[in-house]
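One protein chain is absent from this view; the other protein chains keep their places.
The first chain written gets the first letter, and so on, giving A, B and C; residue counts start at 1 in each chain.
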Amino acid sequence: MTYLAKPKFHHPRLPRNALGLTRRDYEGTMSTLCAGCGHDSVSAAIVEACFELDLPAHKVAKMSGIGCSSKTPTYFLSRSHGFNSVHGRMPSVATGANLANSELKYIGVSGDGDSASIGLGQFAHAVRRQVDMLYVVENNGTYGLTKGQFSATNDRVSVGRKGQRNAFDAIDLAVLAIQLGASFVARGFSGDKEQLVPMMKAALSHKGFALIDVISPCVTFNNHTGSTKSFEFVRDREHSVVETDYVPLREEIVASYAEGTVIEVELHDRGRVRLRKLDAAYDPTDAAGAVRHIMERQEEGEVVTGLLYLDTGDSELKEKLEMVETPLNALGEAELRPGAAALERINASLR
Amino acid sequence: MTYLAKPKFHHPRLPRNALGLTRRDYEGTMSTLCAGCGHDSVSAAIVEACFELDLPAHKVAKMSGIGCSSKTPTYFLSRSHGFNSVHGRMPSVATGANLANSELKYIGVSGDGDSASIGLGQFAHAVRRQVDMLYVVENNGTYGLTKGQFSATNDRVSVGRKGQRNAFDAIDLAVLAIQLGASFVARGFSGDKEQLVPMMKAALSHKGFALIDVISPCVTFNNHTGSTKSFEFVRDREHSVVETDYVPLREEIVASYAEGTVIEVELHDRGRVRLRKLDAAYDPTDAAGAVRHIMERQEEGEVVTGLLYLDTGDSELKEKLEMVETPLNALGEAELRPGAAALERINASLR
Amino acid sequence: MTRVNEFVIKFANVNGSGSASANALFARAVFRMGVPVAPKNIFPSNIQGLPTWFEVRVSAKGHLGRREGIDMMVAMNPQSWDEDLAAIVPGGYLLYDSTFIREIERDDIHTVGVPLTKLVNRRFEIPRERQLFKNVAYVGALTALLGMDFEVVKEMIAAQFRGKDKAIQSNIEALAVARDYALEHFDCPLDMRIEASDAAGDSILIEGNAAAGLGCVFAGATVAAWYPITPSTSLAEAFERYCNRLRIDGATGRKKFAVVQAEDELAAIGMAIGANWNGARAFTATSGPGISLMSEFLGLAYFAEVPVVLFDIQRGGPSTGMPTRTQQSDIVSCAYASHGDTRHVLLFPSDPTECFDFAIEAFDLADRLQTPIIVMSDLDLGMNDWTSRPLAIDESRGFDRGKVLDAAQLDEIERFGRYLDVDGDGIPYRTYPGAHPEKGAFFSRGTSHNEYARYTEDGAINERVMHRLNRKFDTAKTLVPAPEFGQENRGATMGLAYFGTTAAPVPEAMELLAERKIHLDTMRIRAFPFSREVEEFLRGHEKVFVVEQNRDAQMRGLLVNECGVDPARLVPILNFDGFPVTARRIADLVCAALGRGGEDAEDEAAAAGHAAE
Partner (left out) sequence: MTRVNEFVIKFANVNGSGSASANALFARAVFRMGVPVAPKNIFPSNIQGLPTWFEVRVSAKGHLGRREGIDMMVAMNPQSWDEDLAAIVPGGYLLYDSTFIREIERDDIHTVGVPLTKLVNRRFEIPRERQLFKNVAYVGALTALLGMDFEVVKEMIAAQFRGKDKAIQSNIEALAVARDYALEHFDCPLDMRIEASDAAGDSILIEGNAAAGLGCVFAGATVAAWYPITPSTSLAEAFERYCNRLRIDGATGRKKFAVVQAEDELAAIGMAIGANWNGARAFTATSGPGISLMSEFLGLAYFAEVPVVLFDIQRGGPSTGMPTRTQQSDIVSCAYASHGDTRHVLLFPSDPTECFDFAIEAFDLADRLQTPIIVMSDLDLGMNDWTSRPLAIDESRGFDRGKVLDAAQLDEIERFGRYLDVDGDGIPYRTYPGAHPEKGAFFSRGTSHNEYARYTEDGAINERVMHRLNRKFDTAKTLVPAPEFGQENRGATMGLAYFGTTAAPVPEAMELLAERKIHLDTMRIRAFPFSREVEEFLRGHEKVFVVEQNRDAQMRGLLVNECGVDPARLVPILNFDGFPVTARRIADLVCAALGRGGEDAEDEAAAAGHAAE
């Protein structure tokens, strides 16, 4: 896992990167998400990763669908163009943008509803096409923006809880991506910057489709305890005047643990998630092995985090389509338009 | 694999089943597919399976999307209602039909374009919901009805051919279904009735979502040799007057081989597919193992056929939703409409 | 002017601060005192931290449309302080938390400062309680200022928290502390106040979506397939909630219904279509973006003639648009949804009672006409509480399942043809799968077919089928709800046509116009296709104003196109800023259209005041 360099130690007195930019230059407008939302931590990690990688912000394009998660691109890299498309369809828009200009870096931000439900087809095919981008799923197991319906992704938080198993099998986007041939598949936790930032840097440095499935708890809708009904259930246990529109100010959940160890993180609704960080022994180049490992740990109620799968051999979309080096949007009339003579020859062939 | 009973020996003089019906009673209108199309063999297998299972034809509903494959429901069980919906959306229509009346058997027929491209999302979620149905994918690696574009499924036939590897990773619907929690996943070959018919009977007897991915060669568009360009390539090797609209009359491809053995089947375009039939030693109850086995054989250029995965433990959609036994469409006004009194109580609570 | 039982009060809060329940408590209390109210929740597309407003129009006269100008502002949100202050009418009131000193630039309003934070913090420790009871407290102050019956409010608290004595006690404490402060420091009640009345009569307070969801239960719907989207979500959720109360099998505790949260809108309507095809009553609910995604399936249901009920709770478009604002801008997209020649039946409910009635109507029409029925509600109607007539059903009237042949009937007929027009009304007969061992099976398809549901490429046959579908649409004109006429349609030369939520402000608008000596006959359109009466009304008036809440005058376009009237005679009266149109704006625009120069200015003013919000 040479990609996963340990995060640099940040000397407080040297807040500028090689481009002479500070972290501020990589930030966005003020977040309007709930206080303590995991998504804000992910945005912060993206800012940090881009800063540390000395990325020219304007050479990054931010793509997203619809959802709290998909709102976040406004909260980082304000110098980058962004495209908040429609629900579940970011992958296709990102693919098109990618074809038009291969010189930009593409960061796609999506949610579990956006990618595992309405967008599953587009997600799968973007993976299959090896679109060169970092695809971040801010996975909270719920539909935040529409107020807490159950999503189709693995309801990690409910693991171990009695009698509250989700009737439907969950979709593990990381496993799916490995199956579909993604060349970089990792899983992180919004509260674990030490792991997340290097992971993002690795993904941004990777050529091809890189998925990071970030477990990013929704502090407001603790739906992961099973269907919207549980919402009332939880509410009743709180002080009776708490109303559905009351959102307590929460602290960001942080977790720090070593490779190869398991940590149990308590969430705001007293739910728990058990994270297992891969150790150095793990071989991320064996797809079938990776899938098996994830599935087995899952049986144990553990969520494996780290770089799950890496394939540096496969080629990205531009290669597969045998496109010229120059970005297509940089080709001028001269290169693109055959002359009148060529047209005359075609006319002649049609007589 | 107790489900996979050996096919009954058919005594020529006893062409009636327990319901006193003959095979004719299970047939449909004349096929308009190309002579030799694998899909017609699949239709024949469905007829045979229903006949042998003594299914009352009118208690079966035939669902499909759009494509040559999706046309086939008109070619079998003419006594059953059928619904040829829209491209890639059969799973949702079948799910709804299923909720309305759990007493019918549902046979969904789809194609690889219909299920792996436009319909991938719906396919995945129907699997996830454990809709109680037999879902048959007539997989020919191409878009037959629109004249031979490349499809997203594994291009088995091109395996081993030089320099003609499809640039894009293929989608293996069987593996996907196992990942997503299907409870019955099998793969067959249109030309191998001995395996296909019992497989169909097993699937039809299974409660929950049963996928059969049937490799069903398209005799007309031998696209599996890589992109439409190869079409001209092949044509040039044939006699020069062969035109794109010329479809030679082909013979159905048949294959018969024993459990645990590998057979190499030659297709009309001289392409080959290597089929490996699972042997009795194989354990179809270990999901991770099944996935690994399929992936490993795939590496060897082999396509594993047989019952790949079976889970008799999971419950089907109706159970998950805790629905009453009576089919919903059989509930009358008395059971469904609360009286005026109930309404008055509600009014009162709103004052 | 006195403001007894006639005023608008607005609460400015921070989203996620728990104010909604306190605000609702206030509105319900007024309603309990017998005074009609029209609360409107003006919320952001966000979960926490942004400004949110709750506007309550109180009107014993029953003027429940939205109205410009705020008589009293309860300003609890520093973020929006300035604009909130500006929205108060001269002579109006400002109620604020005087715990914090504030600059109040306006001297043309009455300011009422109550140290809410201080009062509450004295009694409560836990931060959450301090935050929440601050909301309860301003309601307490209002009971004093507006002379409300405190007993009523206490009863409501007691009822809401029945069994949780501590909760009841602390809530009432929070109410009392601020109420007492107000009684002590101001001479209560103010000139603007609430007096017990019987104006509300036996009406109820309910959201359109709840009423529609309940209507689906009473209509016998058993399958709901939906995908979350504001503002339609609460309809599906209401259906499920009511089903869990009214549709659980006593013996087994199992469900006589199925609610499926689909993976997207295409799947949602696909499931609803599949279930209806199979003889269950099924529906889905969505909003604009979902309508676009469902259009391919709508075309299939139209052409294959499968019944399906769809609720479109319209919001601000186009695209994702203004997800938490209201509009009536999906009219054209729904009327002609899907490629090719298609036309769909639309119903336009104007209040929750009609949401309930039309839900029931929709299922009968869908089965009768074997085609999609789209109920066109909107965010204003769906997500706000409305003072409305009590819900009622006609128990003598059973479900109309339309033309369905059972085994016995199939045995009687020679040859069954799914698409034969046996009765000449353009409506064919259908059968449910599994109905008969040998007869009645057919193959539904979106491809061109003959009368026996067989695929055909014979253009003449397809033409025949398409003509029959038009015949069926003509039949629909005689089955859909007829329009309602106002002012006894007493032969004025000009008319005004409206539909859906534009109905709320119309009576008041007519009064404003009457003051200006303008008399119009009115027609409330309740359905598309348009029945004979609609065409006659248009033909019977030289000029007809068409009020709608969209930019492109979509209903007007539909009227012109389908009734063949000269567009010159239909004058668009539009409002599409996302807020419910007001009586004042309607009146002003009508005047402006009639060249009453004077009012133009007012119009601008109105529009501006409007925009200020």
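Definition applied: a contact is a pair of C-beta atoms (placed from the backbone, for glycine too) under 8 Å apart; a residue touches a chain by one contact, two chains touch by 3 or more.
No experiment lies behind these values; they were computed from the predicted model shown.
Colleague: Which residue from A:37, A:68, A:104 or A:255 sits in contact with the chain not drawn here?
Modeller: A:104
Colleague: With respect to the chain omitted from the figure, which of B:21, B:68 or B:109 is a touching residue?
Modeller: Checking the options B:21, B:68 or B:109, the one contacting the hidden chain is B:68.
Colleague: Could you pull out which residues of chain B are in touch with the chain that's been left out?
Modeller: 32-35, 66, 68, 86-88, 113, 117-118, 120, 143-147, 149-150, 152, 220, 228, 239-248
Colleague: By the contact definition given up top, give the residues of chain C that touch the hidden chain.
Modeller: Those residues of chain C that touch the unshown chain are 44-45, 288-289, 291-293, 295-296, 299-300, 302-304, 316-325, 327, 329-330, 332-333, 336-343, 445-448, 457-460, 462-463, 466-467, 470, 550-552, 554, 557, 560-561, 564-568, 576-579, 610-613.
Colleague: On chain A, where is the contact patch with the chain that was removed from view?
Modeller: 56-59, 61-63, 73-74, 78-86, 89, 91-101, 103-104, 121-122, 124-125, 129, 321-325, 328-329, 331, 333, 335-340, 342-343, 346-347, 350-351
As a convention for this text, only the chains that are shown with their structure count from here on.
Colleague: Centroid from C-alpha atoms only, then distance chain A to chain B, rounded to Å. What do you get?
Modeller: 34
Colleague: Name the residues of chain A that each touch 2 or more other chains.
Modeller: 117-118, 120, 152
Colleague: So which bits of chain C are touching at least two other chains?
Modeller: Residues 263-264.
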